[in-house]
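One structure, pasted below without further comment.
Omission of a single protein chain aside, the complex is shown with its protein chains in their original locations.
Right, chain A next:
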Amino acid sequence: MSRTPSFVLPIPEGRESSSQDLSPYDESIVHDSFHQLIQEQSQRAEAESLELQEWPPRDKGGGSQLHGAPQEYSSATLRILANMPSRTIGRSRGAIISQYYNQTVKLRRKNSRPLLRDMSRSARPSIRQYDLEFDLTPREEEEKRSLLVEELQGLTITQRNHMLQNMPLSLTEKRCLRQDIYIRRGRQRCYQISQTQLYCCSHLKYHCIIAFRSLWYGLLSGLYALKPWRYSLKQISGQFGSSVLSYFLFLKTLVSFNILLLLLLLPFIVAVQVAFPPTSESSNFQSFTGLELFTGGGPFTHTVMYYGYYSNFTLNQPCSSHQSSDHCPANAVHLPYNMPLAYLFTIGFSFFITCITLVYSMSRSFGKSYRVGSTLGVHAITVFCSWDYNVTQKWASRLQHDNIRTQLKELLAEWQLKQYPRSVCGRLRQMTVLFLVWLLSLASVLGCAIAVYSFSEFMHENHEIRTETISEKLQEARLLVLPLIVCIINLVVPYFYNVLAICEQHDSPVLEVYVAICRNLILKMVILGLLCYHWMGRKVKSLEDQCWETFVGQELYRFMVMDFIFTLVDTLFGELVWRLISEKLKRDRKPEFDVARNVLELIYGQTLTWLGVLFSPLLPVIQVLKLLFLFYIKKISLMANCQAPRKPWRASHMTTIFITLLCFPSFLGAAIFLSYAIWQVRPSRNCGPFRTLDTIYEAGKVWIRRLEEASPSVTWFTWIHQNLVENTFFIFLMSIVLLVAIYFNIQVVKGQRKVICLLKEHINNEGEDKIFLINKIHSIYEKKAVHQ
C-alpha cells in the first residue's frame, strides 16, 4: 500500500494563543509559513517516492523485526548502530565514565529539586544534554574524566568510596582517579616532601602504625582461618555445586541455633544447679551399662540432664532464722537464686530469642530470593545464570555441562508442550493419576499414624504390667522399640514416596521436589503430633506419682539417638550399597545426594530438640554433638559415593523454603507443645522445680504476687500482664492491624507489577521507533550509494 503522505493540519480559526504576543494577523502569517514548509516537505517526499509500509502484525513467536536484516545493512548504518548509547555502555570505558559522571551528579543534587530547564522532554538518554555516550574520542574522554573527578571531589568520603567501589572500571583507572582527586585537592605538597624532611616523631608514628597493622592482620587472618569448615565447604561446593552446599550450610545454621540455646541454658540453669546439687536425693547408684547411652535412663536419670533433678526452692539463700543450720552453706557470697523462676524464664526467653532469630533470618532470606516476575523468562535465566563458578574440578564441571544440557532440553520440551497443550483425555488421565497417588500417600500416612498409635498404646499397657520374669535390662530395652518403629517408618516411607513419584509425571521438575517435600513433611508432623498427644495425654496421667517429665525427656533422648543411628545406617547402607550395586551393574551413575530428604531429616531432629528442651535442658548439647558428627559422616559419604543431583535446583529459593519449614511447622509446633505444657499440664509432685504448683506458669504468677506485696509500685507490671497478655481483645486488635498491613503490601506489589507491564510496553514502542529510524537511515544511505 503506497500513498503519498499528505499533512493536513487542522487549524481552528479564532484560536487564542495566550503564550504568544502576536496579533491575530501575525498568527496567520506564522501559520501560513508553516503551511508552506509542510507543502515543501510533502513535495519532496513525493519526489523521493517514499512508501508507507504497513507494519507487519506482531505475533507472539515472531521474534525481532530485524531478523535477517543485519547482513543487509550498509557499513555506514552498521557504524551508526554500533555507536548507539545502549551498545557503547557495554564496551567502552568512556561510556562508563560518562554514565557514572551522571550518577554522581544525580547523587550530589539529590536533595534539591532539579531545575526545570534540566528536565528534557524525552526520557531517552541520547537526547539529553550531557549524556552523549558515543565512543568518545580521547579528548572528549579526558574532558569527561576531569568532569567526573570534579564531581567526585564534591561528594563526602563515604559516598565517594562507595561510588569508586561500584564502578566497573579496572583497578589501574580507579587508582589514577583517586590520585587525581587527591592531587586536585592540594595534596601535591605531600608528594613533594622528600624523605630527609621527615621528622622523627612522624617516623615513629609510621613505625607504630605498621606494627599495629601487622598485629591486626595477624588477628584477621587467624579469625578467617578459624571460620569453621571453610575448607570443607569449599571442597564440597567445588565438586558438587551449590545445591549440595545448601544442605551443609543449613546444618551449620542449625548448629548455630543450638549453640544460641546453649548459651542461655548452660549458665543460667545447668551451671547453677551443678554448683548447688540437691542433697535430699537418695542417689541410688545404678551401674552403668552401655544400654544407658541409648535409653538415657539408669545413672543418667538423677543428673542435671533431666527436669527431675532441679530444685524447687531458692538456691544459695543467705542464712536466716527460718532454715535449719545444716542448710546454711558456709559460702561467702550470698546471692539468692530462685531456681523455678530461673528455669521458667530461661526456657521462655530462649524460645523467644530463637523465634525472633528464625523470623528475622526467614524474612531476610525471603527478601533475597523473591523477585517479581522470576518465573518468567526461564530460558534466559537458565542460560545466563546457571553456570556455577564455584565448581573447580574437571569431572564436576563435566557433570554441570550435562546437567545444563538436560535442563535446557527439558525447558524446550516443556515449552513445546505449552505450545501444543495436551488433549482433554490426556489431562483427565493425568488428573486421575495425581489423585490416586495423593490418595495413596495420604492413606499411607494414616496407616502409619494408626500403627504408631496402637503400638504406643500396646507398649504403654505392657509397661504397666511389670512381670517378674523379664529382667530389668530387657524392660529398659523395650523402651527403645517405639523409637525404632518410628525411625523405620521415617526411613522406609520416603523411599515409597519416591517410587510413587516415578508413576506420576509432573510437567516441571521443580514441582516434583515441592510435592516430595510436602508428603514427607506431612508424614513426619503427623507422627510427631501423635507422639506428643500420647505423652501429654497418657503418660502424664499414668505417671502422676512418678516423674513424668523425666520420662518424656528420656523418650525424646531415645528418639534423638535412634534418629542418629538410623541416619548413619541410611548413609552407610543407602549410599554405599547403592554405589556397589551400580558398579556391579556397570552403570556409571552414582547414587544422588537427595538434598530435600536430608534437610527434612535435619528439621525433624531439630524439632525433637525443641520439643524436649523443657524436660531435658542438656538436649541441645546432644543435638550439637550429633550435628557435628553428621557433618563429617555425610561429607565422607558424599565424597566417596555420591554425585550431584541432576535436577535443577534453585538454591536461594530452596534455602528460603527450608528456613520457612524450620520456622512454621517445626518451631511453631514445638512452641505450641511447650505452651501447652507450661499452661495446662500439672507438674509432677515428687520432682522438678515446679512440684508444688498447679501449673508451671504459676511460678511466674506467684513471683508477681510476691513483688506486688513487697512493693506496691510494681502494679503496672501486673496491669500489663492482665490487660495485654491475658486479655484477648488486645491480641485481636493486633491481628487486625497485621492483616491490614499485609493487605496493603499485597496491593502495592500488584500495582508494581502493573507498572512493570506498562513500562515494558513503553520500551516496546520505543524499540519500534528505533527500528523505524534504522530502516530509514539504511534506505537513505542506500539511495546515496545508488545515486553516487
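Rule of thumb we're sticking to: a contact is a pair of C-beta atoms (placed from the backbone, for glycine too) under 8 Å apart; a residue touches a chain by one contact, two chains touch by 3 or more; residues count from 1.
Heads up, the rule we're going with is that contacts and distances are computed from a predicted model.
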"Hemoglobin subunit epsilon 1", "General transcription and DNA repair factor IIH subunit TFB4", "Calcium and integrin-binding protein 1" or "Septin" - which is the UniProt name of the missing chain: "Calcium and integrin-binding protein 1"
Among A:K106, A:R175, A:K541 or A:K754, residue touching the chain not depicted: A:R175
Sole residue of A:A396, A:I489, A:I657 or A:I678 that reaches the chain not shown, by the stated touch rule: A:A396
Contacting the left-out chain in the complete assembly, out of A:A651, A:L668 or A:L707: A:A651
Those residues of chain A which, in the complete complex, touch the missing chain: 60-61, 63-67, 69-70, 82, 86-92, 157, 160-161, 164-166, 168, 170-172, 174-175, 178, 190-191, 193, 195, 198, 203, 206-207, 209-210, 212-214, 216-217, 220-221, 224, 234, 242, 368-374, 376-381, 383-394, 396-398, 401-402, 404-405, 408-409, 412, 415, 650-653, 760, 763-764, 766-768, 770-771, 774
